[in-house]
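Here the complex is missing a single protein chain, while all its other protein chains stay put.
To keep things simple, chains are lettered A, B and C as they appear, and every chain counts its residues starting from 1.
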Amino acid sequence: MKKIKYGMVGGGEGAFIGDIHRIAARIDNRFELVAGALSSNAARAASSAAKIGIDSERSYVSYEEMARVECARADGIDAVVIVTPNHLHFPVAKAFLEQGIAVICDKPVTLNLAQAKQLAEIIEQRGSFFRLTHNYTGYPLVRYARELVAEGTLGKIRLVQVEYAQDWLSDKQEETDNKQAAWRTDPEKSGAGGSLGDIGTHAFNLAQFISGQNVREICADIEAFVEGRQLDDNAHVMMRFDQGAKGLLWCSQVAVGNANNLKIRIYGEKGGLEWSQEEPNHLMYSPIGEPTRKLLRAGHGVSEIANRISRTPAGHPEGYLEGFANLYRDIADALLLHQQGLPIPAELQLIPGIKEGVAGLQFIEAAVRSSKANSQWVTLND
Amino acid sequence: MKKIKYGMVGGGEGAFIGDIHRIAARIDNRFELVAGALSSNAARAASSAAKIGIDSERSYVSYEEMARVECARADGIDAVVIVTPNHLHFPVAKAFLEQGIAVICDKPVTLNLAQAKQLAEIIEQRGSFFRLTHNYTGYPLVRYARELVAEGTLGKIRLVQVEYAQDWLSDKQEETDNKQAAWRTDPEKSGAGGSLGDIGTHAFNLAQFISGQNVREICADIEAFVEGRQLDDNAHVMMRFDQGAKGLLWCSQVAVGNANNLKIRIYGEKGGLEWSQEEPNHLMYSPIGEPTRKLLRAGHGVSEIANRISRTPAGHPEGYLEGFANLYRDIADALLLHQQGLPIPAELQLIPGIKEGVAGLQFIEAAVRSSKANSQWVTLND
Amino acid sequence: MKKIKYGMVGGGEGAFIGDIHRIAARIDNRFELVAGALSSNAARAASSAAKIGIDSERSYVSYEEMARVECARADGIDAVVIVTPNHLHFPVAKAFLEQGIAVICDKPVTLNLAQAKQLAEIIEQRGSFFRLTHNYTGYPLVRYARELVAEGTLGKIRLVQVEYAQDWLSDKQEETDNKQAAWRTDPEKSGAGGSLGDIGTHAFNLAQFISGQNVREICADIEAFVEGRQLDDNAHVMMRFDQGAKGLLWCSQVAVGNANNLKIRIYGEKGGLEWSQEEPNHLMYSPIGEPTRKLLRAGHGVSEIANRISRTPAGHPEGYLEGFANLYRDIADALLLHQQGLPIPAELQLIPGIKEGVAGLQFIEAAVRSSKANSQWVTLND
Partner (left out) sequence: MKKIKYGMVGGGEGAFIGDIHRIAARIDNRFELVAGALSSNAARAASSAAKIGIDSERSYVSYEEMARVECARADGIDAVVIVTPNHLHFPVAKAFLEQGIAVICDKPVTLNLAQAKQLAEIIEQRGSFFRLTHNYTGYPLVRYARELVAEGTLGKIRLVQVEYAQDWLSDKQEETDNKQAAWRTDPEKSGAGGSLGDIGTHAFNLAQFISGQNVREICADIEAFVEGRQLDDNAHVMMRFDQGAKGLLWCSQVAVGNANNLKIRIYGEKGGLEWSQEEPNHLMYSPIGEPTRKLLRAGHGVSEIANRISRTPAGHPEGYLEGFANLYRDIADALLLHQQGLPIPAELQLIPGIKEGVAGLQFIEAAVRSSKANSQWVTLND
């Protein structure tokens, strides 16, 4: 099968997320990394490129140049993966889209909502291919949970409780040499949200993805617990969905003892579901009036839709990288169809895109706005 | 040791909670049940009394009569246990307190805040002995969690996340012959709160008990998901504490798959704690920068304060009834001291009383008020 | 309902297990403790009796005298509870049985198999009432597991895997002032088995109780890991059952990190079960080809047989003491029927008695014999 040739912007040495994307793209052998602007520091860009096997000729310092040159090459990249800090997402995406190159972008999609809307416009006008790596939607049992809800197995949904707790910013990491902490707590690079943008958007996306409902309005109380921190490191959000469900969203980077605890529970009139990212290979399903079932990835009672994106039998744990790889695999299939002007089937349309990106920024900005107004309810599309 | 002679109001046949209190009072052999007004239905009162071994002479239909007669008897009861629906708590408590009889009362303490304050006044004026059975405070590891916070082990507290989820009211149980459901969903008998009063007050009490902080203001969104239900069956509450912590409280009786899932997590600058009522024999403790510890009831590293109220070694699970019994045991000791006019030591003062009762009603009424005002922040002592 | 008047031999101050039995007997209010030979030390016997409310007149130093005197009293005890070290079980039981007093005895039933068989003979000849407190059979979900097997829900049983791991004898506790450790590691008081007798017999009993099969032969490798210890502190046992199942039994008192980890798994042609004593309120049930179910005590899908011995709804954890109390409650009912010469219904016959006691000693002695013969298979009724 044809491999997607891709380049990467960001993700040089020392950047955690670049490696993640590269492994995820590699797992199913559908992508080939051939170009990069891995760092704005020329030396680091070059050494990073060498280390990961990008030809020095196709290692760029400037992403604008990369977009231009790659577009001009006969063997130019099909797609670019953007893994920079948030403030660069928009200009980089714009540069590549304008050269007709497909974009795979880390979340949140842009620095602010205005940029996100502008990007959406570009994409729509050009008919561009754009995908957003809300990677947690790639877990097979997340897909299965979504399917159970969509099929009505839980009945009308009443509650969506989602939380995403970490602890790595419990103290002032941004004053150490922790680069990850530095840009994430800097409004210039991160945007209006701290934990809201970094992890809250994942929780928000997951809540909408599984429930199949959009959040209509939220009421938020955000806080920077670490003294002197400019962006929130904790957020409490009450949600009301457009089809009547309600929910709570909690995101935190100061919850000591939590590594990467993303967890979602959905309750409807006829059943409940519970799934936790740290132990992603089972999904608890409770039909009303019956005992709870422990559903295993690729195990008994799980659908083909979920099994399609499993690689190993039940009991052979898959994890974060495989979930991420599921996005890449589906993106490869979808991009090939897109390149041929063919329609993209429903199962490949589950991958988040610009719509989810805009929603994420609406969420961040609404949460900030609500919190500033002492937790007034604000609608997401204000 | 001298046994406390007690009577019971409510708790006749078919009432779940009466049995619970009687077992809890019996476990440590410090109480003797000698009188009762177990039901307002004369036949049921008599048969219930006979069944549980109360002399027919001391089985009453009217609690007022019981208060009067028992007070007059030389061998009259030392204390009354009130396990009626909420609307009777106040008049019954008042009747016995006015006869000089100590009161042990189920929560919420009264039907509404006004009554609670009136009761507080009576208690203060008379110097009465009054205890409120927020039984979850009786779990040894809840006590230990409280101690860890108080000693500063977690540092300054930032977050208090508490939830209490059940599912038994997911459909309209109040229209079946479920007596428990009927009065709990009836504002005349239950008060302004549905799930808020029945279980939310437990969660609220636990949050304050362990954190050692009082909630200053809340912002709530309550809901009756089951059509036609008069009281909330779900509540989302954001909290701000008086010493700077924040928190979320979720209570629900429509979360399918949850039996009696009361869970609390506390995070401070230096550590985190997690405890779940359904598996109460361990407490997860995470010191910042170190691996999480699994502390066992009566196990390594747990304090004498917690061990004092354990009966069995680690690994021999204690549960709901033992936690409840811990309240009764301490109440017995405290009441004996009270009867002798002696001071009650600190360790026996952990048992909730009228102060916690008033706070519970403040919580319920503030939540209802906030929710009606579209989730405005309201202070608890408005 | 008539209360059983009972006395206790052993269980004075400092003896853990005496309190356990007294609480268990008290929980359902069917027993009244009126006499005791709590210690062979006269002073301790007297002070223990005083402390727990036994009339000094009925506090004995000699169990023989107690048996004689209580038998002679019009208001003498109905039953005696024996909670001494093992070597006294036989003479004490014999003394009371010969006075026509019912016996409730801790396990293992006697010091050795010869005594057990002799006791069985006495019981049979006199038609005595004798029960053995293999308390783990009192857990509701253990009863339910047994029922599921008996009903054929699992199909023909293939495997019975049971383990009972503790760690409190990981070092030489018997050389400290730990009285519990001292007698348990002393062959004169404990018998041929160390961990085998103390906890292995519980595991063995549970395996037979749930599977409904008897162990026909075993192959064992026992060990005293702590230097200088006279009795085993660890045993590995392979089992073959009389109806074709096989199994492993592991008991250990040197498995660091295990408090009281008794766990059993049963597998048949059509399903599997898993239950753990430290979290006794759920039972995992896996029908072949379907997802695993988490069955809750008193929850959905659990039978009346199990629910009869639950006191609280699902989600309100019951534990070790409640399981123990279930034995006492059923013993009370059975003893009342026995006293009247009435037949004892099947549901009350689940309580272990002398038959299980003999089997326990057969197990211990066969394990020792097999191990001495370098793990030859030996039948239990050799």
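Everything below uses one rule, namely that contacts are C-beta pairs under 8 Å (C-beta built on N, C-alpha and C of every residue); 3 or more make two chains touch, one makes a residue touch a chain.
Predicted, not measured: the structure shown is a model, and the values here were computed from it.
Undergrad: Touching the left-out chain: which of A:Lys5, A:Arg26 or A:Arg68?
TA: Of the candidates A:Lys5, A:Arg26 or A:Arg68, A:Arg26 is in touch with the missing chain.
Undergrad: Which of C:Ser39, C:Ser252 or C:Asn326 sits in contact with the chain that's absent?
TA: C:Ser252
Undergrad: Thinking of the whole complex, not just what is shown, which of C:Asn29, C:Gln118 or C:Ser170 touches the missing chain?
TA: Considering all chains, including the one not shown, the answer is C:Ser170.
Undergrad: Touching the hidden chain in the complete assembly: which of C:Gly271, C:Gly299, C:Gly319 or C:Gly360 does that?
TA: C:Gly271
Undergrad: Touching the missing chain, which residues of chain A?
TA: Per the touch rule, chain A residues meeting the hidden chain are 1, 16, 19-20, 22-23, 26-29, 52-53, 166, 168, 258-261, 277-281, 296, 299, 311-322.
Undergrad: Since one chain isn't shown, list which residues of chain B touch it in the complete complex.
TA: Within chain B, the residues that touch the unshown chain are 284-285, 289-296, 299-301.
Undergrad: Which parts of chain C face the unshown chain closely enough to count as touching?
TA: Spelled out for chain C, the touching residues are 154, 158-159, 161, 167, 170-171, 219, 221, 223, 225, 234, 236, 238, 240, 246-248, 250, 252, 254-258, 265, 267-272, 274, 284-288, 292, 374-377.
Here, only the chains that are shown with their structure count from here on.
Undergrad: Between chain B and chain C, which partner chains are common?
TA: Expected: A.
Undergrad: From chain B, which chain is the farthest off, judged by mean CA positions?
TA: A
Undergrad: Taking each chain's centre as the mean of its CA atoms, how far is chain B from chain C in angstrom?
TA: About 35 Å, centre to centre.
Undergrad: Would you please write down the residue numbers of chain C that are in contact with two or more other chains?
TA: Answer for chain C, listing residues that touch two or more other chains: 296, 299.
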